[in-house]
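Here the complex is missing a single protein chain, while all its other protein chains stay put.
Chain IDs A, B, C and D follow the sequence of writing; residue 1 opens each chain.
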Amino acid sequence: MAGAPPFPQPSGLQAWLLSAEPNSRWQARLGRGYLGWRSFTKNPLAVLGLAIVILLVLVAAFADFIAPYSPIVGGDLRTERLLPPSETYWLGTDDQARDIFSRIIYGSRITLFVVILVSIIATPVGLLVGTVSGYLGGWVDTVLMRITDIFLAFPRLVLALAFVAALGPGIENAVIAIAITSWPPYARIARAETLMIRNSDFIAAVKLQGASTPRIIMGHVVPLCVSSLIVRVTLDMAGIILTAAGLGFLGLGAQPPMPEWGAMVATGRNYLIDQWWVAAMPGIAIFVVSLGFNLLGDGLRDVLDPKAAK
Amino acid sequence: MTKPLLDVEDLRVRFHLRTGTVEAVRGVSFQLGRERLGIVGESGSGKSQTGRAILGLTPPPGEVTAKRLAFDGIDLQKASKRTLRDLRGGRISMVMQDPKYSLNPVMTIGEQIIEAYQAHRKASKAEARDRALAMLEAVKMRDPTRVFSLYPHEVSGGMGQRAMIAMMLVTDPDLLIADEPTSALDVTVSMEVLRILDELVTERGMGLIFISHDLKLVSSFCDRVLVMYAGRVVEELEAKNLRDAQHPYTQGLMRCLPTLADDVRPLPTLNRDPAWAL
Amino acid sequence: MTSSTAIGSGGHDALRFYLTKTVQFIAVLATTLFGLVAVTFFIGRVVPIDPVIAIVGDRASPQVYERVRQELGLDLPLLQQFWIYLKKAATGDFGNSVLTTNPVMTDIANVFPATLELATLGTLIGVVFGIPLGILAAVKRGSLIDQFVRLLGLVGYSVPIFWLGLMGLLLFYAKLDWVAGPGRLDVTYSYLYTPVTNIVLLDTAMQGQWDAFWDALWHIILPASLLGYFSLAYISRMTRSFMLNELAQEYVIAARVKGLSEMRVIWRHALRNAAVPLVTVIALSYANLLEGSVLTETVFAWPGLGQYITNSLQNADMNAVLGGTLVIGATFVVLNLVSDLLYRLLDPRTR
Amino acid sequence: ATPPDTLVQAWQIDDIITLDPAEVFEFTAAELMGNTYERLINYDPKDVSKIYGEVAESWTVSPDGKTFTFKIKPGKKFASGNPLTAEDVVFSLQRAVLLDKSPAFILGQFGLTKDNVKDKIKQTGPMELTMEVDKAYAPTFVLYALTSTVASVVDKKLVMQNEKDGDLGYNWLKTHYAGSGPFSIRDWKANEVVVLERNPNYVKPTPLARVIVRHIKETATQRILLEKGDVDMARNLNPEELTAVAKNPDIEVESGAKGGVWYLGLNQKNPNLAKPEVRKALKYLVDYSAIADTIMKNKGEVHQSFLPKGFLGSVSDTPYKLDVAKAKELLAKAGLKDGFTVTMDTRSTAEVTGIAQALQQTFAQAGVKLEIIPGDGKQTLTKYRARQHDIYIGRWGADYQDPNTNADTFAANEDNSDDAKAKPLAWRNAWDPGPLTAKTRAAVLERDSEKRAQMYKELQQSVLDDGPFVVFLQEIENVAMRKNVDGFILGPSFDTNSYAQVTKK
């Protein structure tokens, strides 16, 4: 190394983690993670994003303890309906005289559920289609990309709507519908990435060891595409939440009285001008969570995506 | 050498990174007249950063300090942006390693040369064009008018590098920094390019800083050589005396190369002494 | 070597190249459209809405119901229905919309230009503001302006469009009176011109109806800005990342070595290169605006394609849905092609 | 602002699918038909019992009650300039039956079929015609049916000029106009606009030169436009918006009860709902007044029997109110002490969803877990018609002004098997009303109004007690309009909303 040592002298655990000569797989992995974590924590916005996401998880986990009222059962329609924010109802009440704060708290569960489910459905599908198509090339690529194109060219709403219509409304089906409409861009990204990777020497090297194609794709290509996909997916989270909201809006997403944020905003649309809080509060919640995921995604990009971190 | 063209004293380049501070160049000093100065050293020894710091092109997180950094009596550290810009390309130029990356892929070679010329000389399009063609001819381009309208990807590495030289010399600079100008080229082609550079120096009286890691080449091409190690100049000597270098580092570098002449086996390797870096 | 092949490529080669490109394009268009038709068609059959009810209403007698069912050919086997549909579609007959009773293509010819107009202006706004913002953010990476652009983008990503739309209407139309209200044109002007292209701005301008033109502009500006904002959010972000990429390239340093002004380095060198992938991004965002403007269209009472498709879908008006989907799919493919061609134009390496 | 001679309305008109009065069955189009076509007879929107001749000068009923003879007013002209004669009326009525579109059953129920209509409806003079029905129905029943849109008089000459392949001008009239009403239809752009223009040939030319209906889907947008004065009327404001605009000094809200009722249909195929105690319990689990006063404020008033107010024999008693204790008691009696779970198919519009959620809350108080299955209108309807729901929440509008229209569907079911031909609401909920069917049939034949009213009262009472319908609201229609608009008539049914006398100050 030229010049001064790049790090201040580390000590204890830190030294163990940063050791240039790890003694085990675990130490190597943890050390790598720690380095990533360090560069991640140097970015205050990314940390803020992570904090928001963790907060979301905590709120979802402890909703029962946090929420002061039931998210489902409302108060007296005559006296407690559409009340503005006050000391009793921090964020006001909605058209069914329910406490908006409590609904938002419980809604975090649904939001989390949607976000997680979509990412664990859409990401692997996109990843698989993209890597297989990019790696194999030829007619497999042509066929898979044509299919991807068709799905891309589909009006998203039509597809999602039709899908939900076929399976019946409900949040799970809405999630599947969103996942189905969101994988094509992931496939594209994964394919582009694969095309870059597939001619690299380290892939040629495993080929020369006699590795089978599935082995190369799963063990060597996929791990390299995952990070840029993770980044992209976190950046897409806001869009996913809003699409779920959009479906909720058309009555195809979460079923009333589920406190799904998008559906809450949709209901609030009727009171937008005079009872602004009904739509605004869940809207702010969506915004904050999207912001969190976006910041997190940006931060992750710097850590995971070597191209962007210059 | 009454008044040096370039006067560098205690040049330092630091990069403040998240992981700490990297000192890429640590107190380099030298003076340059109208001569060929070679800078050699291993990868990462700070050769390029020295060259870039002179041009004021140290990339963003970098910080440059120097006791003195003067070109032809102009203090480069205090000079205004405007002055720097006029100097850059006008009086100091740089040829970079790989024409594949350092030529703008979406502009024709002619456009790029004209642009360089017009940035410093008031000239009509036609004048600039003539000048660019003349320059392409000067670098021994065989069909200048054709090359003029080609895009960088349409020419070979050697042609690209010559175009790059033409672009950087079109304003008749007093100082040229060549940062490994031939390492991306084939041996035969690189000789061609070097010959052109050599002619330009001898004919125009230009100062040349030639950065390379190839000692054999530097010793045969330059007048004087700086040997760098870990951001420092460990030795400065006349090129022809390179074989008689004093510093063990320089000696080691010279010896570990296989040659056609004799067959040493095993090749001597370099045993790095931590003291060299101090 | 590369140079000789490049020179050797005469007009003949180029011609052959474009010929194969054209053939390829037609093949792509055909397969994509076929895929779209097939998927949409079969989706239409699983949607649990009875298309007959959509036509005859809730109170019709059983005889009426049965007759309409037969008229629609719904009693035939599925594949046969599909085949009939395909045959007709091949001749440009996409059937009649149940809801509007017009031939689907006539309907689309009416609604698509409205969406096109809106999306085009929106994309224009997104490009005109998004690109400079993205450049600024990249050049001043990490600065306040960079954060501002990021925030702007984030808001664009995470705020429901109908909320922004209504707030925009309240503020700029109801309160400030800066723009005209919902709709495409004031009723007083609607009969002053003859619709030719159905793009109001174009029709009125061509017919010299300048009052109507200004009124139309007055109407479109708010929804277009709104859509423009969303495309701005996307474009500025992508511009930023492409510019960061380009600014780190060697040729940018070479340009600086030449002593070029920073403006020139950024605009002429870096942006010129960043423009290549940007073209695709712009095309993509344009396509998104074309299909994704349903909610904007609803808020602004804009009789466009998005509304048309949604409405049709909810009424199981499958002819209309199919037609609309095809038009969107075709637009998408065409946009792809255009961006491909532009790509070629902008990047000499791909020529 | 809008021009002084033009009335501009903001209105959701995406349900218009045709302009042919023989086919129109949608609220929006029906209202437009009411303002652009004339019918043989009509009734006074202020007093439904006052029937008068619109195109007919007078009419007589034969002693056996089966033949109606109409005399046409002389000197009437269509908007096209063609004179209106008995020939046009005969053509119009026959055409409606021959085309056999959705509303054709309104005429068909008198025994008029494609095969016999040419004999049953006959021109007997230049200005005279007769119509023969199959039974001695209560005359008002027949006359009210003739006031409906399907009986509108179309311009035979004009329509037949545009006939193609013997379609009786159907394909042309779907998008064109051939009537004699106060306004003529100048233009219809689906989902965008309808433009009506003064018909100069109408007896009493309208003060307004033009009526423009703009399709504005978003109610908040309607409100903004209204407050800004860029429309004169907003037709679809929601309760909160109505309350808010009512405070605006430039705007007033007019409302009128309509012939529609809101109800829950309890599918008798569901074993729980089939229990009479459960049906009754659910009737006690609706907070009628809270819904009417909050979620449906301005949109509905509490009403529990199937005939809306204003109809002959309508019962306005509201015996049920939210009574959880009583409901629990009833449920216990049915062996469902711990309640049960049931689904409800719900249109995903704001108001229906709102009501559904309110129901969900009150039902839950007695342990009935109501799961809402949202879907769009056509989707839930499809399911409803296939009898696949548990509970369906819906709105039923009267087709014509005679009580039979609702009795026929709520209280009669000839055949409760899955493949029955007629599918009234009772059938859809798989309810066999037993003797009520016969009673309903008898009521249409009762010529004594008093007695007939009594019969309907009894029918309503039976359904109220035991039927699978929880009727909870009667619909109120609201129109928010600028103060300078005057003379708009909000009739008891949709086709009686009239702009003929509207003026703008």
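Methods note: contacts are C-beta pairs under 8 Å (C-beta built on N, C-alpha and C of every residue); 3 or more make two chains touch, one makes a residue touch a chain.
Throughout what follows, contacts and distances are computed from a predicted model.
> For the complex's missing chain, which UniProt name, "Cytochrome c oxidase subunit 1", "Dihydroorotate dehydrogenase", "Glutathione import ATP-binding protein GsiA" or "Heterodisulfide reductase subunit B"?
UniProt lists the chain that is not shown as "Glutathione import ATP-binding protein GsiA".
> Can you work out which residue in B:I113, B:L200 or B:L217 touches the chain that's missing from view?
Of all options in B:I113, B:L200 or B:L217, contact with the hidden chain holds for B:L217.
> Would you indicate which residue among B:A24, B:A70, B:A116 or B:M159 is in contact with the undisplayed chain?
Checking the options B:A24, B:A70, B:A116 or B:M159, the one contacting the hidden chain is B:M159.
> Given the full complex, what residues of subunit B touch the hidden partner chain?
That gives, for subunit B, the contact residues 42-43, 142, 156-159, 185-192, 194-195, 198, 213-217, 219-221, 252-253, 256-261, 263, 265-270.
> For subunit A, which positions touch the chain that isn't shown here?
Within subunit A, the residues that touch the unshown chain are 20-25, 27-28, 32, 200-202, 204-212, 215, 219-220, 223-224, 306.
We take it that only the chains that are shown with their structure count from here on.
> What is the touch distance from subunit B to subunit D, in steps?
Steps on the shortest route: 2.
> Can you identify the chain nearest the overall CA centroid, using each chain's own CA centroid?
Of all chains shown, the one whose C-alpha centroid lies nearest the global centroid is C.
> Report the inter-chain centroid distance for subunit C and subunit D in whole angstrom, where each centroid is the mean of the CA atoms.
40
> Could you check subunit B for residues that touch two or more other chains and list them?
Touching at least two other chains: none.
> Could you say which residues in subunit D touch two or more other chains, in rising order?
Correct list: 220, 224, 376, 379.
> Provide the residue numbers of subunit C that touch subunit A in the complex, in ascending order.
It is residues 28, 31-32, 35-36, 39-40, 43-44, 46-49, 150, 154-155, 157-160, 162-163, 166, 170, 241, 244-245, 248, 291-292, 294-295, 306, 309-310, 313-314, 321, 324-325, 328-329, 332-333, 336 of subunit C that touch subunit A.
> Given the complex with subunit C, which residues does subunit A contribute to the contact?
Within the complex, subunit A touches subunit C at residues 146-147, 149-150, 152-159, 161-163, 165-166, 168, 238-239, 241-242, 245-246, 250, 262, 265, 269, 272-273, 279, 283, 286-287, 290-291, 294, 298, 307-308, 310.
> Spell out the residues on subunit D that touch subunit A in their complex, using ranges where they run on.
Going by the criterion above, the answer is residues 219-220, 223-224, 238, 240-241, 244, 287, 290-291, 293-295, 346-348, 350, 353-354, 356-358, 360-361, 364, 371-376, 379.
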